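Note that one protein chain of the assembly has been removed; the remaining protein chains are unaltered in position.
Note that the chains are named A and B in the order they appear, and that numbering of residues resets to 1 at the start of each chain.
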Amino acid sequence: MKKLVGCLLVVVMVSSMGLMAFAEDIELRIAWWGSQNRHDRTIKVIEMFMKEHPNIKISYEPSGWNDHWTKMSTQAAGGNLPDIMQQDYARVEEWVEKGMLHPLDELVESGVLDFSNVSEGNLSGGMVNGKLYAVNIGTNSECWLLDVDAFEKAGVALPPQDWTLDDFEKIALEIHEKSGIWGMGDGIDNEQRWKSNYLSSGTWAYSDDGKALGYTDNQLHIDYINMLLRLQEAGAIPSRADEVAEFDGQGVEAKAIVSGKAAMDYMWSNQIVAVWNAAGEDRNIVMVHPPRTKGGTAANYVKPGQFLSVTAHSKHPKEAAMFIDYFTNSVEANKVLLAERGVPISSVVAEGLKPLLTASQLEMFDYMARVEQDSSPLPPPDPIKHAEVIDNVYWPEFMDPILYGQMSVEDGIARFRELASEILAED
Amino acid sequence: MKGSSSQDVIGKTVEPSRKRKRHYRHDNLAGYAFLSPWLIGFVLFVFLPIAASFFLAFTKYDILRAPRWVGLANFEKMFTRDLRYWRSVKVTFFYVFTAIPLRLVFALICAMLLNTKRRMVSVYRALYYAPSVVGTSVAVAVMWREVFGKEGLVNYILAGFGIAGPIWLGDPNTAIWTLIVLAAWQFGSPMLIFLAGLKQIPPELYESASIDGADRWRKFLHVTLPMLTSVILFNMVMQMISGFLIFAQAFIVSNGTGAPMDSLLVYALYLYRQAFVTFKMGYSSAMAWVLLLVIAFFTAIVFKSSQYWVFYESEGGE
Partner (left out) sequence: MMKATEITQAGIAEKEKKKAQKKQLFRAILYHGSVGLLGFIMIYPILWLFAASLKGPEEIWVNMASLIPKKIVIANYVNGWKGFGNITFTTFYKNSFIFAGIGTLLHVSSSALVAFAFARIKFVGQKFWFGVMLLTLMLPQQVLLIPQYIMFSKLGWVNTFAPLLVPRLFGHPFFIFLMVQFIRGIPKELDDAAEIDGCSRAGLFFRIILPLIQPAIITAGIFSFYWTWGDFMTPLIYLNNPKLYTISLALRTYADPAAATDWGAIFAMSALSLVPVFIIFIMCQKYIIEGISTSGLKG
């Protein structure tokens, strides 16, 4: 009798455990950064996904840009990362090296992540050491915005796609002379331009192993900075003081082209929507490639704007990947997202969105199509020390002193090379 | 008790009375009983993290991986090889010794101005307190850039006097003043404390001073100031500590970078960037502990000096 009861008990326990496993809800957490607009759209997509997969519950943790990283690193330290996190090209390598991201290749092989409509180029950005760790959720590229009306007023022709830095300087000066406004807006003194210029000339800012600078010829850099100084002097671009005071950290809606203070502006292609909205629908804006070095290739590349990654702390990598797959491939979901993070990598999705796009978004899609045809290859992700080089050297010890006229360009370049190399070589 | 009042105490040396001595008996049980809320919290929630941060100061810790012991390397780098560190020290000291006195003086003057029974004074109090309430939200960053922008309020006023205002936030020489003005603008907190202190001065003191023929200025010197010294000490110490620690305002005015040219790179901002931008938490902790020692040093000086100029009603005094 006892044996029978014992057996029954075991049977009941085992089957109830089995039942529990079946009925068990999977809970996932996802974190991203953005603004109210993006949060709304992303949350809607999450709800749509949950409808299709009733046993998966996703709770979300949106933040602003700065906050996202403070939060993520704190959670990483506490062993508490969410299952899915939005990642950034500049940081992926670092997080992979420190073992915080889950490799996705197996999930691709098993079909959970379906990239049949995605070109290899669009995936390579998320690969570190040949393994896939992050899925591109919107491609992007640097661009120049041109205010067609301002060009007309100044009587200057719009530049062709392969215009050079010299062409750019001429145009900026001319517009300034003829119309009194800035020829060009702010931001072209940043580190991205430095890297892109070298890319355009066939090298890259960093060496392959990331432990040193990747180029030996400083002349290109010197010429570029001298051009900036000439333009500043002539008043054709905002001075560094203007930049810091009026544009830094103010949000793209504050860019000079919006209020007509400049005829050209520089930004990332997915920012055109915000800019055009702020400037007013009736404006006439076109997007062109950044000016390239003489005889060089394009000074921009197809860049993964943002990624979604599965973190190493996730207990359900498969379900997390299912969500990423949905995000990438579902046309319905992307109709809600509306390319707010950049152009979707799935060709099927991109086509499916075309009928819904506004003028500014169409401009972005068309531009990206042109860029795919004419761009430099995707450079490797920034080395781990990149953040330190930019934060501790590029601005305070190099660009700022030069642009404020407190250091000569030659001295600055030498100093930059010295300090940057030191940091990169460090352990 | 009849007749005894603080009147007996002004300006006279009070001999310790035997009655007062009774209150000075040791009463450890009661003492620790009332102290326990803070003490328990300290032991449970504060002591461990503080000890941890002290430990981290001697390590290299990039947050995503376990800390690695490096001994004094962080301190060595900080004091000998880090230019930005010394810049941040300079900026912070300049700020503390400019903004804090300004703030305290404004706070005291306004507290006295608003310590009246005139009509509308409660409205004025609210107006003067309002800036402090605004705090340091995202909106304040935009707002402050607007006030100090090329065509903002400040330059507008200056233009009225025929002065062409500089690009406040873009010029390394002037940017720090926008921060100092921001700090001075938010003087509502010390002002409120001064107000509370002023209100605690018994009116009988002023009455008897009047009887003695004192005018406004003498009343201020001999009644107000002495009675306020305990509050002045508080404000001085607190403002100084928070001055050394200033972060949020510098963050929003410089967009988190300390630009232009590190002119707004206050110590805590540099510390934050080391920790959360370049992921050098060990170095950051080392910086924090150096700061703590500096603040403790200055605070101790102020406290030591207080025995010469602070008057406590309850202890008589000179």
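The definition used in the following text is that a contact is a pair of C-beta atoms (placed from the backbone, for glycine too) under 8 Å apart; a residue touches a chain by one contact, two chains touch by 3 or more.
Please read all numbers here as calculations on a predicted model, not as lab measurements.
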item	value
Selected residue (touches chain absent from view) among A:Ser59, A:Ser110, A:Asn284 or A:Ser347	A:Ser59
Omitted-chain contact residue, chosen from B:Phe58, B:Tyr85 or B:Tyr128	B:Tyr128
Hidden-chain contact residue, picked from the options A:His39, A:Lys98 or A:Lys170	A:His39
Touching residues (missing chain, whole complex) on subunit B	1-6, 9, 19-20, 22-28, 30-35, 37-42, 44-46, 48-50, 52-53, 56, 63, 113-114, 118, 120, 122, 124-140, 142-144, 146-147, 149, 151-153, 156, 185, 189, 192-193, 195-197, 199-200, 202-204, 227, 230-231, 233-234, 237-238, 241, 244-245, 247, 268, 271-272, 275-276, 281, 284-285, 288-289, 291-292, 295-296, 299, 312-315
Contact set of subunit A toward the excluded chain (per top definition)	29, 33-40, 43-44, 59-65, 67, 70-71, 74-75, 77-80, 82, 249-254, 258-259, 268, 270-271, 273-274, 277-278, 280, 340
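Throughout what follows, only the chains that are shown with their structure count from here on.
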item	value
Euclidean distance of C-alpha centroids - subunit A vs subunit B, Å	41
Interfacial residue positions of subunit B with respect to subunit A in the complex	62-65, 83-84, 87, 138, 141-142, 145, 148-150, 167-172, 175, 255-262, 265, 273, 276-280
List of subunit A residues in touch with subunit B within their complex	64, 66, 69-70, 73-74, 76-77, 94-95, 98-100, 239-246, 248-250, 387-388, 391-392, 395-397, 400-401, 404
